[in-house]
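Our next item is chain A:
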Amino acid sequence: MDISNYLYLSAILFTIGAVGVVVRRNAIVVFMCVELMLNAANLAFVTFSRINGDLVGQVASFFTMVVAACEVVVGLAIIVTMYRSRRSASIDDASLLKR
Partner candidate 1 sequence: MSIVTVLELIPLLGVIGLFALPKGSTKLIKQFSIGVSLVDLIISVVMAVRFNRGVSAMQFVESRTWISSFGIKYAVGIDGIALVLILMTTVLVPIVLLAGWNESENGRWSPRVYYALILILETMMVGVFAATDVFLFYVIFEAMLIPVYFLIGGYGRGERAQAAMKFLLYSLLGGLLMLAAVIGTYVIATNQIGSTFDVTALSGLHIDSATENMLFLGFFIAFAIKAPLWPLHTWLPTAAKSATPATSVLLLGVLDKVGTYGMIRFCITLFPHAAHTFTPMIIVLSLISILYGAFLAIGQRDINGLIAFTSISHFGFITLGIFAMTSQGLTGASLYMVNHGFSTAALFLVAGWMASRRGSTKIEDFGGLQRVTPVMAWAFFIAGMSALALPGLSSFVSEFLVLVGTFTRYPLAAIIGTTGIVLAALYVLLTVQRSLHGPTTPGNESLSDLNIREKIAIAPVIAILVIFGFFPKPITDVLNPASHEVMTHAGYVDPQPKAGK
Partner candidate 2 sequence: MLTAPQLSYSLLAPILIVLGGALLGVLVEAIVKKGSRAAIQSTIALGTIVLSFAFLWRVHGQTSRTAAVGSVSIDGAGIFIQGTILVLSFIAILFIADTDNFAAQASAIPGSQEERLALETGKQQTEIFPLTLFAVSGMLLFPIASDLITLFVALEVLSLPLYLMAGLSRRRRLLSQEAALKYFLLGAFSSAFFLFGAAFLYGYSGSMSLDGIASAIAANSANDVFLLIGIAFLSVGLLFKIGAVPFHSWTPDVYQGAPTPITGFMAACTKIAAMGATLRIFYVAFGQAEWQWKPIILTIAILTMIVGGVAAISQRDVKRMLAFSSIAHAGFLLAAVLALNTDGLKGALFYLATYGFTTLGAFGIITLVRDSSGEVTDLNRWVGLGKKSPLTAGVFTLFLLSFAGIPLTSGFVAKFALFTGAYESGNTVIVVVGVLTSAITAFFYLRVVVMLFFTDSKSESVSVVIPSIMTRLAIAVCAIITIVLGVAPSLLLNTAQTFATFIR
């Protein structure tokens, strides 16, 4: 199988993630879409690692996972606080700051 297909897959995943961020309302889902985008990047890293024939890309994906984990911690903290004060996880409700 042509290795570039992995790249296409990565791009598709990234796009799905990006579209999800734009269309979904639930903060958790939006956040998951972001994670999807990160993983799309990971896939790209690994693919390129394969193409380039070294391990750097794979190492990078480990870093990404760690960082993504940290992001989850911070992100969930924020979302939960938000949910507790508003009883809603819809990001559209958080639109007091405008204009």
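Regarding selection, all candidates are chains of the complex that A comes from, given by their letters.
In the analysis below, contacts are C-beta pairs under 8 Å (C-beta built on N, C-alpha and C of every residue); 3 or more make two chains touch, one makes a residue touch a chain; residues count from 1.
Worth saying up front: this structure is predicted, and the values here are computed from it rather than measured.
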My understanding is that every option belongs to the complex but just one is in contact with chain A. Which one, out of 1 or 2? 2
Candidate 2 contact footprint on chain A (complex, rising order): 7, 10, 14, 17-18, 21, 27, 30-31, 34, 37-38, 40-42, 44-45, 47-49, 51-52, 54, 56-57, 59-60, 63-64, 67, 70-71, 74-75, 77-79, 81-82, 84-86, 91, 94-98
